[in-house]
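As structure tokens, the structure follows; a few thoughts come after it.
Not every chain is included here, but those present sit where they belong.
Each chain carries a letter (A, B, C and D) given by its place in the written order, and its residues are counted from 1.
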Amino acid sequence: MKRFFHKPASVGYAPGTLVSVAREELRPLLLTVCEYGREQDAVERHVDTIADCLPFAPHADVTWLSVGGSHPVDVLEAIGKYLDIHPLALEDILDTSQRPKMEDFERYLFIELNMLLWDQDHAQVESEQVSLIMGDKYVITFQSCENGVFDSVRKRILEGKSRLTKQGADYLAYSLVDAIVDHYFVVLENLGDQIEFLEEELITHADPNTLQSIHELKRELIFLRKSVWPLREVIGALERGETPLFKETSLIYLRDVYDHTIQIIDTVETFRDMVSGMLDIYLSSISNRMNEVMKVLTIISTIFIPMSFFTGLYGMNFVNMPELQWQWGYFALLSFLGLTFIGMLVFFKHKKWF
Amino acid sequence: MKRFFHKPASVGYAPGTLVSVAREELRPLLLTVCEYGREQDAVERHVDTIADCLPFAPHADVTWLSVGGSHPVDVLEAIGKYLDIHPLALEDILDTSQRPKMEDFERYLFIELNMLLWDQDHAQVESEQVSLIMGDKYVITFQSCENGVFDSVRKRILEGKSRLTKQGADYLAYSLVDAIVDHYFVVLENLGDQIEFLEEELITHADPNTLQSIHELKRELIFLRKSVWPLREVIGALERGETPLFKETSLIYLRDVYDHTIQIIDTVETFRDMVSGMLDIYLSSISNRMNEVMKVLTIISTIFIPMSFFTGLYGMNFVNMPELQWQWGYFALLSFLGLTFIGMLVFFKHKKWF
Amino acid sequence: MKRFFHKPASVGYAPGTLVSVAREELRPLLLTVCEYGREQDAVERHVDTIADCLPFAPHADVTWLSVGGSHPVDVLEAIGKYLDIHPLALEDILDTSQRPKMEDFERYLFIELNMLLWDQDHAQVESEQVSLIMGDKYVITFQSCENGVFDSVRKRILEGKSRLTKQGADYLAYSLVDAIVDHYFVVLENLGDQIEFLEEELITHADPNTLQSIHELKRELIFLRKSVWPLREVIGALERGETPLFKETSLIYLRDVYDHTIQIIDTVETFRDMVSGMLDIYLSSISNRMNEVMKVLTIISTIFIPMSFFTGLYGMNFVNMPELQWQWGYFALLSFLGLTFIGMLVFFKHKKWF
Amino acid sequence: MKRFFHKPASVGYAPGTLVSVAREELRPLLLTVCEYGREQDAVERHVDTIADCLPFAPHADVTWLSVGGSHPVDVLEAIGKYLDIHPLALEDILDTSQRPKMEDFERYLFIELNMLLWDQDHAQVESEQVSLIMGDKYVITFQSCENGVFDSVRKRILEGKSRLTKQGADYLAYSLVDAIVDHYFVVLENLGDQIEFLEEELITHADPNTLQSIHELKRELIFLRKSVWPLREVIGALERGETPLFKETSLIYLRDVYDHTIQIIDTVETFRDMVSGMLDIYLSSISNRMNEVMKVLTIISTIFIPMSFFTGLYGMNFVNMPELQWQWGYFALLSFLGLTFIGMLVFFKHKKWF
């Protein structure tokens, strides 16, 4: 349930109040500053306090400040004050129950996204919130744990050969969003494997556990769907180029990310269709098996109950039962019962009951 | 049913006629006036008659008149006359069966919302109508019972430190709407707990009561959904900034509330998906159990009915039944029956019936 | 079926041909003229022929001509000629199978609505078509039977104290539409009662008749829905103020009616959700009961069939059956059977089968 | 299947290639020319070759050329050349698998519609394609068989009294489309009869044939729906008056036809709802009947199996069975069994099993 719904942390507080969320255990603060530009090689610094990284280096074209771990209120306040960030945005960064969204504050963009990760142990999708503030010369990312999704971007910056280092903060923001969306495909791939595995199980040996697995898969898809649709909205809004912070040349890259989100949604819907088809199969396989069981019972009963009647008949103790005195009565009855038995089998065979 | 549908009180009356609704028991009138401003500390007065609070204090930047309890027609008429409120709005305030809506009368906004409360005793959602009239210097709220939803707002005003006291009537209106929407999350949290509880019950010991609970949960969600969609429309209309009564600076806050309503809708839809999945699970668990019952019956019948046939066979009284005379006939039959018994068990084991 | 679909009367005729529909029995023509204005008290006249009411009184601000009963072609032609009404509109008035619609002919509006009535005897919704032609100084209503829906409006006019008498023809048209829409709530209330009644029946003693009732309720809702959606379209079109015949001051009243239609649609959809939930409950209660029946059969069979096997065993007539000769053999078997019986009961109790 | 999907004849050919479709048997060519105008009485001519009707009579206001039967390629080419028709339109006329559509070629409109007919013998809907080319002074219709749908229009023209003869080609086109749409109502009426018949059958004596009939009805509705939606698009496009070929005065008539298509769609959707409700009823009636069967089995088994156990008990051959020696033992057992029997009946009666 926790994955499906959080009460926002701010419920009951004045808007813009920074409420520290103690839902997850506290994780140590992790500040990383990365500065680069056309004229300047990329430099990465790990700093201990927020004071060490403010103000941003004036000569760098782009400064990327990454705030990892639990975000203490004072760090947010310092950043908010330095860059004049709206208190509502700061509140949203702290509150990890937010729906993905994008807000344009003219001088800067505030983007909130869900990073999806596949938890191999529990075979379920985990979600982590990433907040992103992008100005014309800086990008600040907030995420609560270190999961390596941004590593490829960081590596490309530090290696310095990528197109990335020659572009502005908007291209960096795009690259980070792209890295997040790419990770959705990894999750989809794992879900696809699960579906394939279950489909095989369905045909070979479906049992109530299969149903449980189908149901769990369905829940993962509900969860995924809940995450993907707002993602599309956010990236769609960015891609429509409504904010001047994204330059024309970056927009085409956003269009590419947007296409990816559409593809993700398509796949999620296809998966849903397939899983609901599996449920139908499961249910009708239960019916089929019940049918088989019933047939066995019916065949056995229909053959032996009438035959038992005849044995009961000649087990009676009436004084005057002529058949009992016949020399070959017993054998006549045996033959009659044997013929009945065979006749019944032929009848059921004919009805294709076995 | 009462929660799902009320015939509007005005059915059969001329439009604009003030019809007092005697559906609920009469609750005593409760008038509270709260005045504050940039230059002036907040003052709260509890008054007895409407005459005591009209006209509004001219020096206050914002006057918040809260009308609690059953609204007598004369109070509404006095307010309507003083502020020149359209008769249709007054009629809607009296009628507690209204759908949430927002109407812009240029000089003032009329907003009608549903406040949702979780009734712990009956484990169901209760709804109460709140009407709100907002002018440029006043806000009037109408609610029929005291439930404390607005307490946090009132406290913030009286403490005087909040941002609230430095803003106009539009920010107060926003704060009140925000308090209402925040309360939806409390309801959602309770429903989420119910779902979690039921899902556990489903797996461990589903019985017809579980079905009843699922059905009741479904009804609560139908009810919630019916309340949330018009809420979104109302807040969406406010947020689009179509009315000049809401200043630019307040609009961003409304956008935040709007995001919350979207999140609520998302959650309600997710809950619906989950509950309908639970129904599927329940139904197939019934089928499964029926299957189990049938298997027990079939195994027992299939084993013993044929065996009984043989005992019946040798219970017959024919004069000439050679087997009966054999010295070891009885024991031969016993062995035969024992082997049949074991063979059947092996067969069903092989078929994975138990 | 008749309620769900009529072939339009004009099928196979040239457009604009006035085809008298003889579907219902003929009802006597009923002409009522009502004239009123700012300067003039309302006068109501019952006239016998259409010639008696044309031309309209020049001094009245508003003339309301109400045509009740079966509409003879000549009456329509006379009105059509006097007011220059488009032949298609006249055709639509005659044809009682029309879908609600609104057409703006510039000089006049043509509105076609369905009036819904609750038929208590058959517990079903009845529909009756009302046509309305509204010019700037007149309103003409056509309805085929007298059902009193417009009585409250007529009363308000004749009493002369209402707001109605000071307004123009547009306000009269609004009042009539409002009276029709208000009547939908009466129908909804009756359906709501039915749902409540059925829900109770479902829990206490569901039987195939309950299913039949659910199905009939569902049909009523299908029927209602078919009527309500076009109603919303019509009133929505009026409310958007696209026609200059409706003055600004009347538009706000139309918005109120429009809100009512939305509320009706909401309720119909909620009812549909509830009824489809009832069907689920019914179906799973059948399954549950079948399960119970099966359990009884299985318990009885599983206990007695093996026990009968043992009695059969010792009913055999082999010459050499040592147990039969034992002094206490019979009582040993009785004890064995008794223990089996109790063991089985404990086993089924343990499995929670009863 | 043929009714649901045709591979277009042009697959694999260059666009605009005229491919004669030999799907249906060849039908003789049937050319009918009908000329009329304000100043001129209507004349109808049946001609043998296309050369006989080209060029159109210059003095006629409207020329209606009706091409019936299989359309030979050369006729199409002649018409195409004379009126300069786009090759794609000609290709679409030949290909009878087209979806209804309307294309505006400025000088002329190309309309393709499906005419629906009720095949009484097979109780199914038949569809036939009608193509229509309308210029400012001519209308050409193409249909492959003679079904009399246009007869009423032709009759009105020839009688000369109708409004039709005083209007232009656009009004003729409207009249033809109207005749086609009117025929949909005839089909709906037949389907409605079928639904009514099946609903009665469902209640009185549902059997697997009923299911088959429901399924067939459902297919007819799928088919109908597939035909009606594009029809609505086509007429909606015409009615929005995007083409100057339709004069203002004709547009209001098109709006009337458009209303009819909406009504048809409404009815189809209502029918679908009703048929799917019938399926639910059918399925639960099967369940109900299975329940009945199971109850009979269970009652009989539960009464007689334990009683048989007791008869078996006293059929045993132990030497020492005191009850057997009792004088009234047999009658005591008979009484015991009788009481058991009655007790069971009372028990089942109490449980409302019969």
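Just so it is clear, a contact is a pair of C-beta atoms (placed from the backbone, for glycine too) under 8 Å apart; a residue touches a chain by one contact, two chains touch by 3 or more.
Fair warning: this is a prediction, and the values are worked out from it, not measured in the lab.
Number of identical chains making up the complete complex in this structure, 4 of which are shown: 5.
Keep this in mind: only the chains that are shown with their structure count from here on.
Number of steps on the shortest path from subunit B to subunit D, with steps defined by chain touch: 2. With angles rounded to a multiple of 5, the C-alpha fit of subunit A against subunit D returns 145 degrees of rotation. Using the average of C-alpha coordinates as each chain's centre, D ends up farthest from subunit B.
With centres taken as mean Cα positions, subunit C sits 42 Å from subunit A.
Multi-chain contact residues of subunit D, defined as those touching 2 or more other chains: 315.
Chain contacts in this assembly form an open path, with each chain touching only its neighbours along a single line. Two chains count as a pair here when they touch; such pairs are A-B, B-C, C-D. On the subunit C side of its complex with subunit D, the touching residues are 1, 4-5, 7-8, 10-16, 86, 88, 98-99, 101, 103, 208, 211-212, 215, 218-219, 222-223, 226, 230, 279, 282-283, 286-287, 289-290, 293-294, 296-297, 300-301, 304-305, 307-308, 311-312, 314-317, 321, 323-330, 333. Note for the complex: subunit C touches subunit B at residues 152, 156, 162-164, 175, 178, 182, 185-186, 188-189, 192-193, 195-196, 203, 252-253, 255-256, 259-260, 262-263, 266-267, 270-271, 273-274, 277, 280-281, 284-285, 287-288, 290-291, 294-295, 297-298, 301-302, 305-306, 308-309, 312-313, 315-321, 353.
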